[in-house]
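Dropping the structure in here first, questions after.
For this view, one protein chain was removed and the others were kept in their places.
This part shows subunit A:
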Amino acid sequence: MSDQRGEPILEVTDLVKHFPLTQGILFKRQIGAVKAVDGVSLRLYPGETLGIVGESGCGKSTVAKLLMNLERPTSGAIRYKGEDISRLSGRALKAVRRNIQMVFQDPYTSLNPRMTVGDIIGEPYLIHPEVAPKGDRRKKVRELLDVVGLNPEYINRYPHQFSGGQRQRIGIARGLALNPEIIVADEPVSALDVSVQAQVINLMERLQAEFGLSYMFIAHDLSIVRHISDRVGVMYLGRIVEIGSDQEIYQYPTHPYTQALLSAVPVPDPVASGRRERIILAGDVPSPANPPSGCHFRTRCWKAQSLCAEVDPPLTVPGHLKDAGPPVAHPSACHFAGEKPEVTAE
């Protein structure tokens, strides 16, 4: 896949989002900033699924909100087919929104409880009347319900009459209504039961094949991300620390954080599990309001040296690994990146 990618459909460069921390009631002054996203660059290619993993609070959801233009970035650019969409507003922004849609985490809060399923899925056509002529809309909503595996007769029901998995299907149908090219899925299955998770993931894969969608799949569940993604990016404290194909990340991780993360994945084989070394990280994630200098991970890293506090490691293929060739040589933001075969997931 990586050979014939062509032009990226979405290109994010140096995306930064700082939330100001203010003090005072009437005269607010800024006393600092939560650096939720602190320099994220990535590319999404047509038809692929890019997984983003990371622990809570690492900025995954903020990246999703920035991509959807629900938050304005502090700096950086989001280019959709070459056009920077992060500064758009009004009509131009509305036009771009047709092509990028979102599936939300919690199916219990992402559907308006006062609207019927038909109104929820049909609302995109009211906002963008040019997509479907008036008489066709009801029919289109029924088709969408059918596409996501729900009975089209449920069109007049309210969200509270559905189970969590069915609600997530409704959310997906709403996202598909405008025929978007990109779907940003922010933890789309983490609120669901494991058995229902599989159904929704399978549905998303089927829709991707059917409509040629590109997915940005954000999750904290490593195995689900591995299952659905072509490429995976690992986030830590507002930055992407390692990115590559799922094989590169899961079998040949070179960044210490990725290695620690993978070593925590339970292995269903007791013999293999006993052989495997688990990396227990010391301490907590530093506050994003006051991240460490240099490499953000250095405070918890067993490889950290004085260089790590001084020089910020760039997200490129590490120089000393270039000779190794793929799959070991892939972008990893670490001065001392290197394999540690005993911790990989397989």
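Assume a residue touches a chain if its C-beta (ideal position, glycine included) is under 8 Å from a C-beta of that chain, and two chains touch if they have at least 3 such contacts; residues count from 1.
Criterion: contacts and distances are computed from a predicted model.
Engineer: If you look up the hidden chain in UniProt, what protein name do you find among "Sulfurtransferase", "ABC transporter permease", "Peptide/nickel transport system ATP-binding protein" or "Sarcosine oxidase subunit delta"?
Structural biologist: Choosing among "Sulfurtransferase", "ABC transporter permease", "Peptide/nickel transport system ATP-binding protein" or "Sarcosine oxidase subunit delta", the correct UniProt name is "ABC transporter permease".
Engineer: Which listed residue, A:K17, A:R174 or A:R300, touches the chain dropped from view?
Structural biologist: Only one listed residue reaches the unshown chain, and that is A:R174.
Engineer: Among A:Q30, A:S75 or A:N156, which one touches the chain that has been omitted from the display?
Structural biologist: If we include the chain that is not displayed, A:N156 is the one touching it.
Engineer: Determine which one of A:Q30, A:N179, A:N202 or A:T316 touches the chain that has been left out.
Structural biologist: Checking each option in A:Q30, A:N179, A:N202 or A:T316, the one touching the absent chain turns out to be A:N202.
Engineer: In the complete complex, which positions of subunit A touch the hidden chain?
Structural biologist: Residue positions of subunit A that touch the missing chain: 26, 65, 68-70, 93-94, 97-98, 101-102, 104-106, 109-116, 120, 123-124, 127-128, 149-151, 153-158, 160-163, 165-166, 169, 171, 174, 178, 195-196, 198-199, 201-203, 205-206.
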